[in-house]
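Shown here: the complex without one of its protein chains, the others still in place.
Let's look at chain A:
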Amino acid sequence: MKLYCLSGDAAKPCFVLSFKELLIMLDCGLSAHSLLSFLPLPPVPSTRLAALPAYSPPHVSDPLLDGELKECCGRVFVDSVPEFCPPLDKVVDFSQLDVILISNYTCMLALPFVTEDTGFKGRVYATEPTLQIGRFYLQELAEWLAPGAGGARAARRWKELLHVLPPPLAHARPRAWRRLFSRAALERSLARVRVVGYDERVDVFGALHATPVSSGYCLGSANWVLRSAHEKVAYVSGSSTLTTHPRPINQAALRGADLLLLCALTQTPAHNPDHMLGDLCVHAGVTLRAGGAVLCPVYPSGVLYDLLECLSAHLEGAGLAHVPLYVLSPAADASLAYSNILAEWVSAGKQARVYLPEEPFPHAALARGGRLRHARALADDALADFRQPCVVFAGHPSLRCGAAVHLLELWGASAAHAVIFTEPDFPHQEALAPFQPLAIKAFHCPIDTSLNFAQAGKLVRELRPRELALPEQYAGARPALAADVPTLLLRRGAARAPAVRRRAARAELCGELAARAAPRELRAGLRAAPLSAALRVRDARLTLEPAAGAGAALHWSALDVPALVAALAREGVGEARVEAGADGCIVHLPRHDTLVHVERHATHVFCEGRADVRQALRRALAACLPHI
């Protein structure tokens, strides 16, 4: 067994496990931190951004670099179509992958980089919500950033001149960065995904079973349990023990694994998500009451549902029920509609509503009542009566593309408005950097429901794995994740070998063959019999069927020479002469032209006589040695 780590972002993991001649990719996370090095891509041309001064490094004049870099408030940005950091493609040959197992929609966005134009021939498994919501995320990105989407050019030259650029660009490793895939590639890639349900056993080429079990993090989020007859590997990615809208985590299925691979823990360990949600409601309430508008840069699904539920209730309590809530995203309508038909994937409380029958999430009722509006973009007809004060949920959380860019440009100069960051993927100061100077109030209320280090440590203690594997980023986590479990640390681009050793394979013994064997008791509680079986291998499953032959005969312990001589005499082979040798003795049968070398653990017969003498010898030996 071997474990490769292909992603340097512990929250957007990508691992490859090689086991039983299979290559299994676990998650396919797309790191989007690279976006922050780029200038925002506004949906409508922005004069401010266009007017930013060009930057050229001191003492370097490179005409090719012309206009690729811009400066804003002392920071340098790349003026180009933003790029992402997909999993490493040089460590494992993607065409050799057998399966890709996806844990949740935040960890699948690099899928087209792995499956398209790489010769990939395997299968991809994900739960239905993961596929659908992942599709929303990808379609949203594709709408903004897919080739041909924006007018911005693709800058390249700056990557050659990193050494002369100021930080943080100087520390970036942009050679591996890629522009987003085309929409066609995205659709082709998603078409490969096979939908699975929780606790469904997926047979992976007969060699093992993979089972997604609920992880409690978001709709359809799953941890994967890989099981063969003797080994168990648990992959825990993006799990939550908090009570939110998805089905709670299933811990029982993860217990007692030979290897536990733990990743995508919280990115904001210092913030309690419950408090943050409370803070957000307060900030929003204060801003709205003062007549300001609130902007929340969010993804089109996930915590958004909780935000809508809590914020609408809070505003109602605060007498602000008239304030409209807007969700702006190319996937807004689908995301809001879809969340309400996933009854089988939500928490028990939400599920009970479906039996009434009512929608599991209150946002359907909000939309019917007209308080919640959604639109593909700001220019949409649905927003004809857009009014302030209001709360707008819009992407992208990095503030580099989508409607949020335009709204921030619009509201940035007024201190009456507020922007509240809830997604933990991007540091908010960096996200705001290209918009500086800003007067708008900025609040940081990251809501990351993934396990924090204390919860993860508790989980590890409860699950009792034989071995633990972690991305190296968690090595210094306090409190430590695993004090008493052997731990493997995984670094981007490196391979490690867990201690799991295979000893046996499971087969099926057919009844007829079993009936033939007559096991003898060799020791208390242990019986054995020689067995020869025809081995049938079908779909990597083994069956033992009757075959000719008696099985491996086994003799043991030391040979008692006088007993052998007596036995030989009984068989009619007499006149044995015994000579003591160096490490044993030699029995000489001169009449039969035969020598028997007897050692402690071996007997060697040099028999030049007739075959019947040999048979007699075999019988005599069998009589003197315990055997089966």
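Please note the rule applied: a contact is a pair of C-beta atoms (placed from the backbone, for glycine too) under 8 Å apart; a residue touches a chain by one contact, two chains touch by 3 or more; residues count from 1.
To be clear about the criterion, contacts and distances are computed from a predicted model.
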Considering the UniProt annotation of the chain absent from this complex, which name among "Integrator complex subunit 11", "tRNA pseudouridine synthase Pus10", "Vacuolar protein sorting-associated protein 21" or "Translocon Sec61/SecY plug domain-containing protein" applies? "Integrator complex subunit 11"
Using the touch definition up top, pick the residue from A:286, A:485, A:509 or A:566 that touches the left-out chain. A:509
Out of A:282, A:439, A:554 or A:569, the sole contact with the unshown chain comes from A:554
Hidden partner interface residues of chain A, rising order: 128, 196-201, 211, 229-230, 333-334, 337-338, 340-344, 351, 354-355, 357, 359, 502-511, 514, 517, 519, 522-523, 525-537, 542, 544, 547, 549, 551-559, 600-608, 611, 614, 618, 621, 625, 628
